[in-house]
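For this depiction, one protein chain was excluded, whereas all remaining protein chains were kept in their positions.
Showing subunit A:
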Amino acid sequence: MLRWIRQQLGFDPPHQSDTRTVYVANRFPEHGHYIPQRFADNRIISSKYTIWNFVPKNLFEQFRRIANFYFLIIFLVQLMIDTPTSPVTSGLPLLFVITVTAIKQGYEDWLRHKADNEVNGAPVFVVRSGSLVQTRSKNIRVGDIVRVAKDETFPADLVLLSSDRADGTCHITTASLDGETNLKTHFSVPETSVCQSVSQLEALQAVVECQQPEADLYRFVGRVTVTQHGEEIVRPLGPENLLLRGARLKNTKEIFGVAVYTGMESKMALNYKCKSQKRSAVEKSMNTFLIIYLVILLSEAVLSTILKYAWQSEEEWNEPFYNQKTEQERNSSPILQFISDFLAFLVLYNFIIPISLYVTVEMQKFLGSFFIGWDLDLYHEESNQKAQVNTSDLNEELGQVEYLFTDKTGTLTENEMQFRECSINGIKYREMNGKLVPEGMTGDSPGGSSPQLMSEELLFLKAVSLCHTVQISYNQSESWLGGDPFSHTNSFSFSHMEYYAASPDEKALVEATRRIGVAFTGCSGDTMEINTFGKTEKYKLLHVLEFDPNRRRMSVILETPSGGKMLFTKGAESAVLPFTTTGEIEKTRLHVDEFALKGLRTLVVACRHFSPKEYIDVDKRLMSARTALQRREEKLQQAFAHIENNLHLLGATGVEDKLQDKVPETIEVLRRAGIKIWVLTGDKHETAVSVSLSCGHFHRTMNILELLQQRSDNECAEQLRRLARRIKEDHVIQHGLVVDGASLSLALREHEKLFMEVCKNCSAVLCCRMAPLQKAKVVRLLKTSPEKPITLAVGDGANDVSMIQEAHVGIGIMGKEGRQAVRNSDYAIARFKFLAKLLLVHGHFYYIRIATLVQYFFYKNVCFITPQFLYQFFCLFSQQTLYDSVYLTLYNICFTSLPILVYSLFEQLVHPDILQAKPSLYRDISKNSLLSFRTFLYWTVLGFTHAFVFFFGSYLLMGEDTSLMSNGQMFGNWTFGTLVFTVMVITVTLKLALETQFWTWMNHFVTWGSIAFYFIFSLFYGGIIWPFLHTQDMYFVFVQLLSCGSAWFAIVIIVITCLFPEVMKKVLYRHLCPTSTQKSQSLSAPQAQALSCVESLCCYQHGQSGCSRLARLLEQMTGQCKASVNNCHTSSRSNRSWSDTENFYSNDRTILTLSPIEASRC
C-alpha cells in the first residue's frame, strides 16, 4: 500500500522506461546489453502496519487527531512549567486512550494481515526449470509461467500463452472485478498456443513487451516476440490476451500464462481504492462541541489569569508575609510569568475537554457494530449470509437517513429472470410445468408426452434458442476434452450444461426454451446446434448482427439444415415492431403492453427468409461494411438497417424479474419513516415504471410526472417549469417523477435548482437509463443541496459502487453480481427487506446511544472541572487543585467510564418491535435532533448548574468553617475537595441512571459497581502511606469524611437537589408534551407485535396468522376492560395516540379499521 502511494506520488519511480520487457520464464538473453528491470513481487498488501513500524506509525496517526494532539500538548506543558497537577494526571489517561486505540487498530490490522497472508500464501503452480512446481502466490515473479486450472482465480495479471484447447482460447468471468457475469473469451497468440505442455513451454523463447501498469481494466497494449528456429515473430497483444488477477477461469481445463503485472502492480490492486473516510453527522457535531468547549476552556483560563493579576496588584495579596516568593520568582519577567500562569490555568482546567470521549466513542462503535452481524433478523437463511459491517464509524448515521437511493435490478428484484409468458402469432401463452399453454387452457393434457406444437410455435422457439450470444459451461469437464463438442451431446443430459450470458434475459429465454423442449446445446466455430424434442439440428452461423444500445436489437443469420438462409431478430418492441411487415402485429403489440404492465421485461422476436439472391446481396453488404476502412460504424449501421427489414413477426416474450421478498412492505415502512426513496436504474423507462409500481414505489393514485427524452436545454427547462407548475396547482395528491438519464444530465447541467425544486415536491422519484456515474452524481446533488440531507445508497452491482461510495451511508446487497458492491459498501445485507430493521431499529438505537454518549461526556466533564474553576475564587487564583491528582486522573478512566459505555451498548429506548411497527418514530430522531444546539445547551447548562450545586452546597456546609465532626476536629482543604468529588461521582452516575431506560444486569452492575468502586478505591488509596508518592495529602482524608455524619447528610441532600428537578422535568414533559417515542414506551412488547400484525393485515392482506393475532389482541383488550377500567384506559390511550400521529403520514386503512373496533369494545 505504502509503496503504491509512493509510486503514485512519484517518490520512487520504479520504472525507468515507458514499457516493461518481460522475458518469458525469465530466460534472459545470454548476450547483448540487458538491464534487468525491477518489478514488484506478487504480494498483496492491504495492511497498514508491520511489526516494526506499528508503534511509530500508529502513534503518528493517532496524534494527528486533534484531541490527542491537544492532550499531548497539555502533557508537554505540564512537563515544562511549574504546574498545579503532576504530568501524570494527563499523561496517564492519554496513555490509556492511545493504548486502547492502538490495540483496536492493531487487531484490525492483524485481521488484514491474516487475509493478506491467505491470499499471498495460496498455492499456485509455476513452471520452473522444466517442471511444474507448486509454490505460494507471493513467490510469483514477473516472467514466471503460471498454470491455472479450471475455476481457479488468476494469481497475477497474465498474458495467455496457451490453453488446453487447440485454438488457444479460454473463457473467464470477471464478476469480482467489474460485476459482469458473462463468459468472456480470451485468446493466445498462435505461436505460443501450441505449447500445451511443460516441456514445450520450456523450449519457448519469447519476450513480452508491454506498457507499464495502469489501472484501466480494459486497456492493455503490448507485443510478444517469439523466437522460432532463429526467426523472430512479433505479434501484437491487446486486452483480449490479458488475464486479470481476480478473474476466474471457466470452462477451460487449464491454461498457461506469463505473469506481466504482479502484486500491487496488478490491475486489480491498482483499482483497489482506499476507502474514503466517511464521517458521520454525529462526529461532525461532536467536533463543533469540542471547539465550543475549547473556547470555554480558553476563556476560563484567560479570566482566571486576569483575575489573578487583579488580585496581585494589591501588595498584601501578591506576597503575604506567610507565603513569600523565591528570588527567582521575583526576578522573572512579568510577561513570562503571565504566560506561565495562563498555561497553568489551562492545565488546571484541561479536563473540560473529555479525553476519553474519542476512545469511548470508538469502542462503542466497534463493539456495538457486532450486534448488526449477530442479528438473526438480518440473517438470510437461503443464501446463508448475515449482515456484514465494513465500517463501524457510521452506525449512528443509519438512524439519520433522509434520502434512500436504490438500484432496481438485484436490489429490489432478485435479479433472477424467469420466463413467464409469450405471445406467438397473436396468441398468448404461459409456461406451465415445462409446457407452453395457450391462454384460456388450464393445465396440461395429462397424456401428451410430446406435445404437438404448431409450426409457428416451433419456429418461435427455435428463433429464441438460436438468436443470442449465450455461452455454455459444462460441469462435467472430463467428459468434454475439447475437440468436437457435438460428439458427446447426446450422452449427457442437458442439466449439466450451464448457460452464461451477458444479459440475464437471454439466459432466461434460452433456459425456458430448453425446458419446453428446444434446447441450445452448443456452438462450435460457426455451427450452432439445437436439440428439438430429441432431434439434433445443426445451423450454420453466418453472421451475427451484434446488439447495440442504439439499435436495441440483435440478429443472427443462419443457414438452416435444409440449406435455407434465415435471419432471426430479437429486440425491444419499439426497435423491432416498426420493421415488421407480416404477422399478428397489432395483437402482439397489445400483448407486449400487457406484459409491460405486469412488470415483465419484454422482447419481440421476428424472422426473415432470404432467397439465395437476397442472401448474396446481404453477405456482400455486410462484408463490405465490415471491411470498410473509413466510417465503418456508419456503414455497418446502414447495412444492419437494410437487413433488419421486412421482418415477419413471430411473437414476443415476457420475462419476469421477481421482486424480492417484502419489498413493497419495506418501501412503505421506510416511506412512513420519513425517508424519501429514489430508484435509480439502468433499465428502460417502461420496465422501470412497471417495477416501480409493483414494488409500491409509485402508487396507482400518484400523479406521475415525466421528464423524458429531452433533447435541448430549453426544452428541458420548459418541461421542468411545466412540472413545477403542475405540482403547485395540484398539491393534494402525491406526485411521482420519472427522469431518464439523458434528460437528467440536461437538467443537472443548467437547471439544478429547478430540478431540485421539482424533486423535493415529489414523494417518489424514479431515474431510469442511468449510467453508474450519473447515479453518483444524483446522490451528490442531493447531498450538497442546502439542507444537506443524509443520503443512503443501496445497490448490488459494480455499477452501484460509485453511488455507494458517494452517499453518506453505502449499503451493499449480497446479490448475484459479484461482491464489488459489498466490498465497497459500509454495510452489506443479503436482502432489501433487511433495510427496514437495519435503519429503524439498529439505526435508531445507535443514534440514541451515541448522541447520549456524546452529550453525557461533555456534561460530566463540565461537572468535573467547574468546581475547580470556582475554587480559584477562594484561593487567590493560585491554581490550587480542588481534587487530588489521583482523582483527577481516574475520574474519566475509572469512576465514570463504564456506565456510559454499557449504556451506549445496550440502551433501548423503545422495544425493537415497536420501532418496526411504528416507523414514524424514526422521524423523532431525524435531522440530528438529539445533538441539536438546544440539547447541547441543555446538557452544558445542566453541567454548570450541577457543578455550582456541588461546590456551593459543600461551601455552605462548611459555613464559617464550623467543625463537622463530633469530636470537634476540623476538616482540611482535601476533605473539602473529596466531599465535592464524592457528591459529583454519585450525581453524575445517577444522572445516567435516570437516562437509562433499559436496565440489564450489566447496567446494574456497572452503575452500582462504579459508585462502590469509587468508595472502595478511596478507602484503599487513603488508607496507606504510599512510599512512592511525593505527598501524603490524602492520607485518611476519605475515612475522616465518611466518619462524619454531616457529610453523609450533605451528600444525600446535594445529590437529591441536583437530580430532583431532572425527575420533575422528565415527568412533566412526558405528561404535558410527550414525544411519540415516549408514548410508545408505554406499549408492551406483545402489544407491539399485535400492532405490527394489524398493520400488515390491513395493508397487505397477509393472511390468517395476523387475523388470529389481532383477535387475540382484541380479546386481551376487552378482558382488560372488564378487569379494570384504568387498564383499558391506558391501552386505548396508547393506541389512539398512535393513530393520531400516524394517519398524518399514511393514506392507508390501518387506523381507520383499528380505532372503531376499539372504541366499540372499550
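Simple rule for what comes next: contacts are C-beta pairs under 8 Å (C-beta built on N, C-alpha and C of every residue); 3 or more make two chains touch, one makes a residue touch a chain; residues count from 1.
The rule we apply is simple: contacts and distances are computed from a predicted model.
Participant: For the chain that's not shown, choose its UniProt protein name out of "Protein yippee-like", "Mitochondrial distribution and morphology protein 35", "Cell cycle control protein" or "AP complex subunit sigma".
Facilitator: "Cell cycle control protein"
Participant: Among A:111, A:310, A:339 or A:432, which one is in touch with the chain left out?
Facilitator: A:111
Participant: In terms of residues, what is the contact footprint of the unshown chain on subunit A?
Facilitator: On the subunit A side, contact with the omitted chain comes from 84, 108, 111, 115, 316-317, 320-327, 370-371, 373-376, 379, 381, 384-386, 388-390, 392, 819, 822-823, 845, 874-876, 878-881, 906, 908, 912, 953, 955-973, 975-977, 994, 997-1003, 1025, 1030-1032, 1035-1036, 1040, 1044-1046, 1049-1050, 1053, 1056-1057, 1060, 1063-1064, 1066-1068, 1070-1072, 1081-1082, 1129, 1133.
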